[in-house]
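Notes for the one structure printed next.
The complex is shown incomplete by one protein chain, all other protein chains being positioned as in the whole.
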Amino acid sequence: MKSAPFDYVRPRTVAEASALLAQAGVNAAAIAGGQSLVPMLNLRVAQVDLLVDLSRLDELKAVGETSENLQIGALTTHAAIEDGMIPDPFGGLMRRVASTISYRAVRNYGTIGGSIALADPAADWTGCLIALGAVVRIGGRNGAREQAVEDFVQGTYSTSLGPGEVILGFDVPRSDAPLRCGFAKVARKSGAFANSIAYVVVQGRGGLVTVVLAAAAPRPIVLAGAARHLASGVDSEDALRAAVADDLKTYLPDADPYETRLHISTVVRAARDMRTQT
Amino acid sequence: MKITVELNGAKVVHDVEPRETLADFVRDRCGLTATHLGCEHGACGACTVVVDGQVTRSCLVLAVMCDGRSIDTLEGLRNNPAMEVLRKHFHECHGLQCGFCTPGMLIMARDILQRLPGPDANTVRHELSGQICRCTGYTGIVKAIVAAGQELARDTPNG
Partner (left out) sequence: MHGPSGKVSVGEIAFIANVRQDKLPTGMEPLLEAIGTYEPTISGGVFAYGTHAVVVAVDPDSGVVELLDYVVAEDCGTMINPMIVDGQVQGGIAQGIGTALYEEIPYDELGQPLATTFGDYMVPCAPEIPDVRLAHLISPATATEYGVKGLGEGGAIAPPAAIANAVADAFRSIRASFNETPLTPRRVSEAVDAARHTKDAAA
């Protein structure tokens, strides 16, 4: 349970970090909170030559708010979000999601940027940020770029992050209409990796609806049929179940009957949760 | 790599390997064995310490990443007022049997009472998520933290 040896460096700027991460022939990894990477190193499911410590880069800590969006620095911890240290103009969804991630001591270190960069299929933030339509800001040797989180996360532990690229932060769009957000999660026990997570985001009455299912596949799935049903205003849980079942046939054709029941129930609970939000 | 930390109030300088966890640093380099190692992958909570005021799984943090930080282990909290109250109630409520999880439980308990003063039993149970105890069934631990929270809230009515 001890990691293999590696070198460690603590760059002072993002540019320096990018250069270190992009060195040819060096298996380098970025570390922020380390709450996933350190156990992976200890269990030796991950092995690196060089660990590049991003945790003290102020460039990655900025949080700001404009009329259009909320900007969240990559190093923002789950605990900071849980405690309301950053604005949450999404009906408290981000605070609630943060509070269910692992355990408090882990939330004190784990960061939203690290979570998205790792792209664990059972992660909480990937689905949440996709549901909120967030964009990830990425810095690298060739300047900065932006990408929708939905496109950035490509599969199990797989993102579009190139050599030397670092997540700077996220822009989460604000809605003119008040948001109503619902969320439901099933895990084997408190703080364990989830087996199913559903997010429902509704913009105003009769506005845009987004439904995202996470922890079900290598990357979160956007459920178009369920969203159409919820947007139709028809208040029928049976019809919602049928819509989710159709979505799952399309997006998750290999799901077994239990997985299908589980994911339908998570989406239904998330929709109920959304209706209880004012 | 040379690191400098404030460990239980005293400045400590040590050479460490980059792969060395904070848990191994405090136990093996500094001889502070109140910090227990149960699982070494962040699932049991026995190794919980305080870094810059925040509860931390010392098995999930590298010692090099704590360079310049302030670390409190259970040894350093011996005379902490909240910890004295907690120890008394852990004793009175049978909050430990074998004692292996107790250092992590005490540090987590103090953190809970700092963040959520005077918590009820349900809050304490929820906040203790991720702290494994194999022999008490948690009942005595939860009771002790609730009782300590009530005593501390009485003594400092304005928080």
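Residue numbering begins at 1 within each chain, and the chains themselves are lettered A and B in the order written.
The criterion applied here is as follows: a residue touches a chain if its C-beta (ideal position, glycine included) is under 8 Å from a C-beta of that chain, and two chains touch if they have at least 3 such contacts.
Predicted model, so just to flag it, every value in this text is computed and none were measured.
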- Contact residue for the chain not shown (choose from B:T21, B:T73, B:T102 or B:T136): B:T136
- Message: Please output the residues of chain A touching the missing chain, sorted low to high.
- Response: 39, 43, 186, 188-193, 195-196, 257-258, 261-262, 264-266
- Task: Kindly note down the residues of chain B that lie in touch with the hidden chain.
- Result: 39, 41, 43-44, 94, 97, 121, 124-126, 128-142
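Operating definition for what follows: only the chains that are shown with their structure count from here on.
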- Item | Complex contacts: residues of chain A adjacent to chain B | 1-8, 10, 31, 34-35, 38-39, 41-43, 51, 53, 55, 79, 102-106, 108-109, 190-191
- Counting only contacts in the complex, chain B reaches chain A at residues 1, 17-19, 21, 24, 40-42, 45, 48, 54-57, 59-62, 64-65, 67, 108, 111, 126-127, 129-131
